[in-house]
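The complex appears here without one of its protein chains, the remainder shown in place.
Let's turn to chain A:
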Amino acid sequence: MSFQGKKNNPRVTSDKLIIKGGKIVNDDQSFYADIYIEDGTIKQIGENLIVPTGVKTVDAYGHIVIPGGIDVNTCLQAPHLGMTPADDFYHGTRAALAGGTTMIIDHAVPEPGASLLAAYDQWRDTADKRSCCDYSLHLDITRWHDGLFEELEHLVKDKGVNSFLIFMAYKDKYQSSDTQIYEMFSAMRELGAIALVHAENGDIIEEEQKKLLDLGITGPEGHVLSHPEEVETEAVYRAVTIAKQANCPLYITKVMSKPAADVIAKARKKGMVIYGESIAAGLGADGSHYWSKDWAKAAAFVMSPPLSPDTSTPEYLSSLLSCGDLQLTASAHCTFSTAQKAVGKDNFTLIPEGTNGIEERMSIVWDKAVATGKMDENDFVSVTSTNAAKIFNLYPRKGRIAVGSDADIVIWNTKETKIFSAKSHNLTVEVNIFEGMECRGFPVVVISQGRIVLEDGKLNVTEGSGRFIPRKAFPDFVFKRIKARGRMADARGVPRGNYDGPVHDVISMTKSVPATPTTRGPSCPGKTPLGPARNLHQSGFTLSGTQMDDHIPRRTSQKIVAPPGGRSNITSLS
């Protein structure tokens, strides 16, 4: 685990710190010990540590000490409909730290047609200057263009990106076709990256939007009416099907509805390598607010997929999170001011999408899942930090309290409560979708890179102190299984002699064109250059592997190897 990616920005890493008397909680166990931190790294863990003088001591008695949260889905810079989010990297990461999150993974969204590398550079540039906590980047694939695969390869091998998002929604803008999804999944598997999917059927949504606008429904309720949860579920189902064929690890961002979560849970039972991400909004609020008479409030909830109007959804999602059917939590934080949202005051399709949640995420998960007894403190660490670190190959540098890990640590008060409000949050927007919600559990001390950034309710952040954390390809947690399946998956033909019977003469020339193989020319320009690099024999035919249909005779017959040159009986017509 090389700690590359440090920058030259002046940073205070020489702080020495000792955390005393807390209960250390990792995802696997909890124990009482002191932690000694130096140069942004955990140096020692043990009982009653004796440390040099002049070291600041943080008292953690009565609290738990957990790895800092990792928020795997933020959009702090991606423009939407020509507007930039109200909370940028500075405000966003500041709020993250205030809530106990010490690392974010932001989505870099290139303009459709623009180069991914250019977007990467642009995001790096801004985030390096503005971010207050460590960060990493997902790249969103917004359009299929020539040289896309080379860009993906370059990003994975040289730029420390191991996850790419594909949109199944936003028709004519970001949306990819099934063919493109298949090819990108195949490419990502070869590169050892994880395919993230924004799962909604953009074709249906567009038709529904037209229908609703024609009916004269222009308010925010039109947004949720045009994005029914079946449409989310359908897309998840399709993504699962394609990922299975391509033997590619799949990650569904923003699981917002019960049936979508069910599809993921079922796919896992069938052996798929798939992860589902629930977000703060989905766990802490529901979609009934879209019918609020207060336009500004209703509009603040607009995001895609929308919050489900089914009020039992948050509880259901937190149960699935607790039982492991969903694995991690994010915020999908992407906020717009009321004035920005009001661009769509006469047409809900013009309302920029996104909700807050970066600051509230950890407390919401604690309150909904731990305080209610659905999960324990170790599970809490898993879903807020460790699983994310494992999936995105940050582990054990992040996501664990261990000697050698980064000193991103949170001291968590499990007993007291806090009320969310737009008046007190650390964001620039006027509306907080969790307004008035009382949550048990919040951070009392937050340590980022070995430095105390939150103490006594005061934030002490440094703009630009956040480092870019590169992530390597082929995370073990994800790819060990994928690789095993790839090895198993050699499909074999049946050895037969040549067919020597009569062959019908096809007269009509036009029709004899082989249907499928030829028709693919223009649709996948990026494919051809990749051809030589991609070893088709390693590609995973996913019906193999440990699947539930192992008993069927298909594979057994495949594996029969005939004597070389053996001539079998071919044409016995009746």
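One rule holds for everything that comes next: contacts are C-beta pairs under 8 Å (C-beta built on N, C-alpha and C of every residue); 3 or more make two chains touch, one makes a residue touch a chain; residues count from 1.
Note that in this section contacts and distances are computed from a predicted model.
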**Prompt:** What does the UniProt entry say the missing chain is called, choosing from "hydroxymethylglutaryl-CoA lyase", "AP-3 complex subunit delta-1", "Dihydropyrimidinase-related protein 2" or "AP complex subunit sigma"?
**Reply:** "Dihydropyrimidinase-related protein 2"
**Message:** Touch as defined at the start, partner being the missing chain; which of A:Q122, A:S319, A:T338 or A:T414 qualifies?
**Reply:** A:T338
**Message:** Can you say which of A:W123, A:W144, A:F167 or A:Y182 touches the chain missing from this structure?
**Reply:** A:Y182
**Item:** Residues from chain A at the interface with the omitted partner, ascending
**Value:** 79, 81-83, 111-112, 170-173, 177-179, 181-183, 186, 201, 203-204, 206-212, 214-219, 221-222, 224-225, 228, 230-231, 233-234, 237-238, 241-242, 244-245, 287-288, 291-298, 309-311, 337-340, 342-343, 345, 347, 349-350, 422-423, 430-431, 490-496, 498-499, 501-504, 506-517, 519-520, 536-537, 539, 541, 543, 549, 552-554, 557-558, 568-574
